[in-house]
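Take a look at chain A:
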Amino acid sequence: MSSIDTAAFRPDTSIAPDGYAPLLPLRVRGLQLGFDGAMVLNGLDLDLGPHGCTAIMGANGAGKSLLLKCLHGLISPDAGQIDWSGQSPTQATRRQAMVFQKPVLLRRSVAANLDFVLKARGKSRHGRDALLDHVGLLHKARHPARRLSGGEAQRLALARALATDPDILFLDEATASLDPAATQAIETLVRDACARGIRVICVTHDAGQAKRIADDIVFLHGGRVSEHTPAKTFFPEPQTQAARDYLNGRIVL
Partner candidate 1 sequence: MQNIGEAFSLALALVASGDADLFEIVGLSLQVSLSATVLACLIGLPIGALVAISKFPGRGALLVLMNALMGLPPVVVGLMVYLNFSRSGPLGFLGLLYTPTAMIVAQTILIAPIVAALSRQVLEDLHAEYAEHFRSLCLSRMQTVSALLWDARYSLLTVALAGFGRAVAEVGAVIIVGGNIDHLTRVMTTAIALETSKGDLALALALGLVLLTIALGVNAAVQSLRMSARRQAYV
Partner candidate 2 sequence: MTFTRTLGASLTALAFATAAFADDSSIIVQSTTSTANSGLYDYLLPLFQDKSGIQVNVVAVGTGQAIKNAQNCDGDVLLVHAKPAEEKFVAAGFGTDRTDLMYNDFVIVGPEADPAGVGGMHDVQGALTKIADAEALFASRGDDSGTNKKEIALWADTGIDPAAGSGEWYRETGSGMGATLNAGIGMGAYVMTDRATWISFKNKQDYKIQVEGDDDLFNQYGVTPVNPAKCPAVNVDGAKAFSDWLLSDEGQSAIAAYKVSDQQLFFPNAPKN
C-alpha cells in the first residue's frame, strides 16, 4: 500500500454546505434506548475530545453498536441528548462515515462503488484512483465488488467511508470477521486516517486491536459508561469489576 496524497480527497472547504464548525467535543447526556421494555442504554453519559481514536468495548448486548448508531444519527434514542458541539446527530451524519461489520457493497465494480459515494456527495472522481491505491485495490478497480475477499471488501468499505471526507469515522466491529493479515491492513489504514486528523470511534471485541489503535477506551456496562480511561491504563489497571471480568474472559451479566 502506498502512502497517499491526502490533498486528493481532503475537502474543498469552499463548497462545504454546512461550513466547518467542529463537531467535537461530543457531549452525551442521559441517553436512553430500549426495545420491548428492556432498556439497553439507560442514562448513558459520555464526553469525547477532539482528537484520537476511541474504542468502545463491552460484553455482547451492552449496547455498543446501538450507541454508535445513535451517535451517527441512524437511530433516534428514546431520551437524552447527543450534542456534536451544537449539531444534532442527524445534522452531523453528513460529516461522518461508518464502516459496518459486514460491508454492504453495491452490485457494481470496485471503482463504481466509490464513484457512487463521490457522486452522492457531489464530489469529483478526481481522487478515486489515489484512494483505491491507498487501500491497495487499484489493480481491482474493474472487478465486481461482491467478488472481493472479506479483507478486500472491508478495505473497499473503508475507502468508501474515507471518500466522503468524514470528520468522524465510525467502525462497528469492522474486523470481526477478518483474518489477522486483513485485520492488520485495516488497522494500518485506520491509524493513518487518525493521524490525518479524522476522529475515529470504533466498537471492538478485540482487546489486542484496542491496544494497538485506541488512545482511550469507553467500557459499557449496565447501559452506561462504567469506565472511560486512557488505553494505557485500561488494560493494565481496569477500574471496575465488570471490566476486569470482561478482560479475563468471564461472562459479565
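How were these candidates chosen? In short, all candidates are chains of the complex that A comes from, given by their letters.
Details
Operating definition for what follows: contacts are C-beta pairs under 8 Å (C-beta built on N, C-alpha and C of every residue); 3 or more make two chains touch, one makes a residue touch a chain; residues count from 1.
These figures come from a predicted structure and were not determined experimentally.
Which member of 1 or 2 touches chain A in this complex comes down to candidate 1.
On the chain A side of its complex with candidate 1, the touching residues are 72, 74, 93-94, 96-98, 100, 104, 106-108, 116-117, 120-121, 144-147, 164.
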